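The structure is given below, and queries will be raised subsequently.
With one protein chain held back, the other chains of the complex are shown just where they sit.
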Amino acid sequence: MFTADLPPITGPDVEYSLIAPILIITAAAVLGTLVEALVPRTRRFGVQAAVAVVGVLAAIGDTIWVYQSLDAVKGGGHSGRGQISTEGALSVDGPGVVTWLLLLVFALLSFLLFAERRLEGGLSAFTGRAADAPGSAGEAEATAARIEHTEVFPLASFALLGMMVFATANDLLTMFVALEVLSLPLYLMCGLARRRRLLSQEAALKYFLLGAFSSVFFLYGVALAYGYAGSFELGRIAVAVSSRTGSDTLLLASIALMAVGLLFKISAVPFHSWTPDVYQGAPTPVTAFMAAGTKTAAFVALLRVFFVAFGGATWDWRPTIWVIAVVTMFLGALVSIAQTDVKRMLAYSSIAHAGFLLVGFAGAYVGTTDRISSVSSVLFYLTVYGIATIGAFAIVTLIRDAGGEATHLSRWAGLGKASPFLAGSFALFMLSFAGIPLTSGFIGKWAVFSAAWSGGYWPLVVIGVLMSAVAAYFYVRVIVLMFFTDPVGDGPTIAVPSVLTTTVIAATAAATVFLGLVPGPMLDLAQHAGTFVR
Amino acid sequence: MSDLFGHEPFWVVGLKALLIFVILVLYTLFNIWFERRVVARMQHRIGPNVHGPFGLLQSLADGVKLALKEDIVVKAADKLVYVAAPILATIPAFLAWAVIPFGPEAKIPFTDTTTPLQLTDLPVAVLYILAVTSIGVYGIVLAGWSSGSTYALLGGMRSSAQVISYEVAMGLSFVSVFMYAGSMSTSEIVAAQSDTWYFLPLFPSFVIYVIAMVGETNRAPFDLPEAEGELVGGFHTEYSSLKFALFFLAEYVNMVTVSALATTLFLGGWRAPFGIPHVWDGANSGYWPVLWFLGKTLCFIFLFIWLRGTLPRLRYDQFMAFGWKILIPVSLAWIVAVAFIRKLRSEDMLDQKTLIWAAVVAGVLLLATFLVPEKKPALRQAQEPQSDSPEFDAFAGGYPVPPMPEKVDIPKEARR
Amino acid sequence: MTEYITLSMILFTIGAVGVLVRRNAIVVFMCVELMLNATNLALVAFSRQHGNLDGQVAAFFVMVVAAAEVVVGLAIIVSIYRTRRTTTVDEASLLKL
Amino acid sequence: MTVYTPILVLGGLAAAFAIFSVGIAPLTGPKRYNRAKLDRYESGIEPSPLPEGGGRISVRYFIIAMLFIVFDIEIIFLYPFAVAFDALGWFGLVEMFIFMATVFIAYAYVWRRGGLEWD
């Protein structure tokens, strides 16, 4: 019997204070579910929004506290901060906590967009009852009765929870569970758009099927890694990898399969095909949340897996990442030129940005205390990308016509005259995406390129800058459309948002400029975070 | 758990397996007879009394009759699944018995070998039973589906919904037993009950289990899958001959299985009833425990029959509501209470006497609730419209008028 | 031990091919579940090989995740079915590249 | 020989019996053709044609199935906890309370939103 050789069971040690931000978000999500059950419908929306926002704010405060209390550790010649907690399940280290902060800020901005109700005549952007068939009597009835899916707040909180755990998971099993916790609510939220229900449902289905497919690949990779190293812990896998104990085939297969799952989440080519459809179909606030949050969490997880666990096999995976980075930049930038829908265009832009992020990653540059490492450059890039993306999608929610959001690019013509503030902000985000100096996007590009070059991949940098030029072309096209083209017909209406959306747009625009002019503090944060603790 | 499990010679295993099989078949034949006799008594009839002594051979005769009936495979059926379904229903019913302990270690007559009176045991035996019995549901669902008949399909669907609904409550009722026994192995659970049978300290769990086990086995008053008034025969409407007999057999074996599990988990398994071991040392050794075990099982069988004889069938929504809205929350609450009390007890923060008094008070309070009159449903309906919306006068000013849009009743969903 | 891994790989491949070839959302979905179970097999086999229980524990988690995925997946598929009366992936084609 | 082998033996016996029974039935019983016998049984009237694909089944069944999965998972996690309850100390107690509380909240949500109604 194998009961005999089991070690005695003891209660685990959990550093509650370290993982408190995660716990706060969990509590907020659970509380949201409870609110859903107990608070009467008329007041539910407000209470839900308040719970989610307060939870995120509290978590932000706590994250800052946690970050300040992280201890510096030295290991393997590199410095990092933080420690492995909860019996090896989570690694609360500098990059991880900074990622938490990012995710929480993105979530806060997105939640404000979720809570916007002025655009749909007092209703949120989410369908009243997802179970009703589009265009059915039930749907009309639900709208008339002002029914709303207030579940989006707890769902988004759960997704946020998954993202936070995903970014700090120190063990592949935790990582897989977190992957699902972050994905499943998003699958559902994609299908909740109030307008264009069919499109939205389809997006949910596609996202779900492909997402499940890719996460199974990730999982099989996890299983093979376990088979290789006999443990799910990244640190132990790293030991096995550096001593090359097991069969190389197993290791390589494992790396490849896990890469598929992770690259899917960051929408790198050739695992990108879901991105445009899902970005287009999902309710725009959800798209914003997803675009910023998922990419951030998944990228940090990708870095963690490859740098910590497979750090000893760098020469096996770097060339592949190299190629994927190039292909992703190329395809993302090129195909987006042909797009006529704003949301699809932003989706392809998101693919292109995944490519640029991969450039920083492919550098695999560990860095020293005073130099930009791959990790800190990617963190910075994610910050600026996430902020600009949320801002851009926030603006998309405001340009409307009778059918909801007017996402066709031709409807955006002449926006510069109709609403200089909106068009100017959008142009600012576009310029930031394009990496024009004095916007945050430029500093981000600089950071990832310097990481790649420091890692010895200067040809990649050259390809990267050329791809930036291609990408710039379509961002510029949008600006041309908004400022240099006269509107066709009577043009779209620009909805007057409540203070929520206005805040989001103003804050993201301000942050984009600020990070472009004074990137120092954020860079300091990203750099000070140090390396991953193993 | 005895070290012998997994290390016995093959012939011992074979012998034990065969015995279990034979016992189960015979027990089933007996149970069918037993049920008919008891129900007959309850209805002031006599029941089968012609074939064999007291009519004991009646079931056997019925079996033989079924074997001689025409075996019909309906045209609309999905042939392969249709044939496989009864097999799939039967095998798991027997399998659960592999881990049921009939008694302690005993010497096999005419040999020197001692063996536990249990086919085998696993560290996760109870989990295994749960797993195996739920496979039986496949037999029922597939039977219903493959018959290509509406009644059968509905029966199969109902059956599966019912079984999984009550499985939750059943599974939850085990948790407190595991907490007390510290194991999922059946023999260890029985061993842990040498002092107190668990139905006493864990009475609510026991009650929940007993209710759930009736639901699990599709027996009255929860026999909705084969509610003959609504669904003719339910999932086995289209089955005949020996295939039908197999379903019949599986149902009765399942009854015995859940009864045996109840005995094992709550009634001390094969242990002799209270007092007997004190006056008679040999009561818990040799082959006597088999007697106690079967006896306790028979009590549960009687309970089944008694329920069938007295209670009417539930409506389906009542039945589901009972499972989901009463059994589950009660189980959850009870688990929390058990965990808390047990922790306090092990930390010496709560003594036995206080606990017993608390249990008595709780029991009295529970009984007292039965004295509170039920709310009249009619009363509630009368109040409802007022609370929802201002009353609408359809004849305002003496003429019939349609309601204003805002006065239209909010759909039911909207209020949730 | 290798036999189990091989079997698991075969199952995984069957599932993957199924996902790519089949057009019915539910079948695709079931193929994904098959892949999950293939993974479970691999996990348990590796667990046995390494002599620790991590893999088996992982299998538990995978089952849980699979269950949650089933719930979400069926919800989405049912909602589509109610509109379209079909679950064929190809017919869900409002979104084109 | 492991602890699982006896289960196979018993299973083999049961399977042999069941298959034998199913196999023998056509031989022991008579064969008298009658078209009505081979039709579906619908209380003696002409059976209505079955809808394509088996027709629609109430979504309630699916909801019950999904709920069952959720709760079954809860049970799966409760069992190891229960077995190791004494060894885990206060940590185990508190963690499990939290776990059950979350599940209970989900349960309350489902109840409130009508997931448990059968109408």
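Chains: A, B, C and D, in written order; residue numbering restarts at 1 for each.
Just so we're on the same page, contacts are C-beta pairs under 8 Å (C-beta built on N, C-alpha and C of every residue); 3 or more make two chains touch, one makes a residue touch a chain.
Just so it is clear, contacts and distances are computed from a predicted model.
K.L.:
Absent chain per UniProt: "Thiamine biosynthesis protein MoeB", "Cation:proton antiporter", "Iron-sulfur cluster assembly scaffold protein" or "NADH-quinone oxidoreductase subunit M"?
P.N.:
Going by UniProt, the chain not displayed is called "NADH-quinone oxidoreductase subunit M".
K.L.:
Among the chains present in the display, which ones are touched by the chain that isn't there?
P.N.:
Listed by label, the shown chains it touches are A.
K.L.:
Looking at A:Leu38, A:Ala338 or A:Val480, which residue reaches the missing chain?
P.N.:
From the options A:Leu38, A:Ala338 or A:Val480, the contact with the absent chain belongs to A:Val480.
K.L.:
Which listed residue (A:Val152, A:Ile436 or A:Ile505) would be found touching the missing chain in the intact complex?
P.N.:
A:Ile436
K.L.:
For the chain left out of this view, which of A:Ala229, A:Ala509 or A:Leu523 touches it?
P.N.:
With A:Ala229, A:Ala509 or A:Leu523 as choices, the missing chain is touched by A:Leu523.
K.L.:
Sort through A:Val54, A:Ala338, A:Val462 or A:Val488 and give me the one touching the missing partner chain.
P.N.:
Touches the omitted chain: A:Val462.
K.L.:
For chain A, enumerate the residues touching the unshown chain of the complex.
P.N.:
Listed in rising order, the touching residues are 370-372, 417, 431, 434-438, 442-443, 445-446, 449-450, 453-454, 458, 461-462, 464-466, 468-469, 472-473, 476-477, 480, 483-485, 519-520, 523-524, 527.
In this text, only the chains that are shown with their structure count from here on.
K.L.:
What chain is most central when centres are computed from CA atoms?
P.N.:
Closest to the centre of all protein C-alpha atoms: chain C.
K.L.:
Given the two chain pairs B-D and A-C, which is bridged by the higher number of C-beta pairs in contact?
P.N.:
Contact tally favours B-D.
K.L.:
Could you state the distance in Å from the CA-based centre of chain B to that of chain C?
P.N.:
Centre-to-centre distance between chain B and chain C: 33 Å.
K.L.:
If you average the Cα atoms of chain A and of chain C to get two centres, how far apart are those centres in Å?
P.N.:
25
K.L.:
Taking each chain's centre as the mean of its CA atoms, how far is chain A from chain D in angstrom?
P.N.:
Here chain A and chain D have centroids separated by 39 Å.
K.L.:
Hey, what residues on chain B touch two or more of the other chains?
P.N.:
In chain B, residues 6, 413, 416 touch at least two other chains, as defined above.
K.L.:
Using the touch rule from the top of the page, what residues of chain A touch 2 or more other chains?
P.N.:
Touching at least two other chains: 1.
K.L.:
Under the stated contact criterion, what part of chain B meets chain D in this complex?
P.N.:
5-8, 10, 13-14, 16-18, 20-21, 67-76, 83, 86-87, 90-91, 93-95, 97-99, 119-122, 127, 145, 147-151, 153, 157, 160-161, 164-165, 167-168, 171-172, 174-176, 178-179, 182-184, 232, 237-238, 241-243, 245-246, 316-317, 320-321, 324-325, 328-329, 332, 335-336, 339-340, 342-343, 346, 413, 416
K.L.:
How about chain D: which of its residues touch chain A in the complex?
P.N.:
3, 84, 87-92, 101-102, 105-106, 108-109, 111-113
K.L.:
Residue numbers of chain D touching chain B in their complex, please.
P.N.:
My answer: residues 1-7, 9-11, 13-15, 17-19, 21-22, 24-26, 28-32, 37-43, 47, 50, 54, 57, 60-61, 64-65, 67-68, 71-72, 75, 78-79, 82-86, 90, 93, 96-97, 100, 103-104, 107, 111-114, 116-119.
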